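Just below is one structure, and these are the notes that go with it.
One protein chain omitted, others in place.
Right after this comes chain A.
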Amino acid sequence: MKDTNMTENAVTTDTPKITARGVQVYYGDTHAIKDVDVEIAANTVTAFIGPSGCGKSTFLRCINRMNDTIPIARVEGDIRIDGEDIYDKRVDPVQLRAKVGMVFQKPNPFPKSIYDNVAYGPRIHGLSKNKADLDEIVENALRRAALWDEAKDRLQQPGTGLSGGQQQRLCIARAVATAPEILLMDEPCSALDPIATAQVEELIDELRQNYSVVIVTHSMQQAARVSQKTAFFHLGHLVEYGETGKIFTSPEDPRTESYISGRIG
């Protein structure tokens, strides 16, 4: 697995999709993210790993400005997507979030039908010209999320009636249906059983064809399985960032080594 990652990394492009420079995040008086620099490439899966409370989810939420919804959060520094500063005053966070989709830790389907869950984003952003168009978007999204076969006969039933794994794939379909360029995933498998996890991981690998995927995970095996690049966060610092294979086989920083061998965390 790691070997294939190595070869795949060789073909990734050099222009970074997301560039972060000197990012600081404060929650009230707490300094949650300290001076993080990172460059995330297009069409790769980037994993953020680190012990609980190290700031990896916080940093993830900076990329689509979800931290704006928390009144006490304050973000400093420079984050650019395709060279455009997303914290610029002219940028509408709502439009940004349509471009940068997000999947959350706990599956959170809306209390609506499966169809309406997936159609939610396209309807809001006016992505479909007519009903047939919308049907197609919904079907494609569900197919991409490997949920179509299970859900096609029950599209009008509530999304909350699905199993945990299906719900999470529904949330992925919901995010994909909005046609984002970047997909942020905050521990998407933490509430799932191993089989559902395997399905979601397979899905993440497929999504890489079209999107840049950033995934926060507590499972180092998962990071090794799905990602090409890995960033290790510790106490709000980005300790080490590089090829996944390299991080897991020959980390440069002693803290990374301690974490991946299970001594801290």
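Convention: a residue touches a chain if its C-beta (ideal position, glycine included) is under 8 Å from a C-beta of that chain, and two chains touch if they have at least 3 such contacts; residues count from 1.
The rule is short, and it goes like this: contacts and distances are computed from a predicted model.
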Practice problem: If you had to name the missing chain as UniProt does, which of "Phosphate transport system permease protein", "Chemotaxis protein CheA", "Cytochrome c oxidase subunit 1" or "NADH-quinone oxidoreductase subunit J" would it be? | Solution: "Phosphate transport system permease protein"
Quiz item: Taking the entire complex into account, which one of A:T46, A:N64 or A:Q222 touches the absent chain?
Solution: A:N64
Quiz prompt | Touching residue (missing chain; options A:Y87, A:F104 or A:W148) | solution = A:F104
Practice problem: Check the options A:G121, A:P188 or A:G236 and report the residue that touches the missing chain. | Solution: A:G121
Self-check item: Where the unshown chain meets chain A, residue by residue
Solution: 64, 66, 69, 71, 94-99, 101-102, 104, 106, 108-112, 120-121, 124-125, 158, 160, 171, 174-175, 178
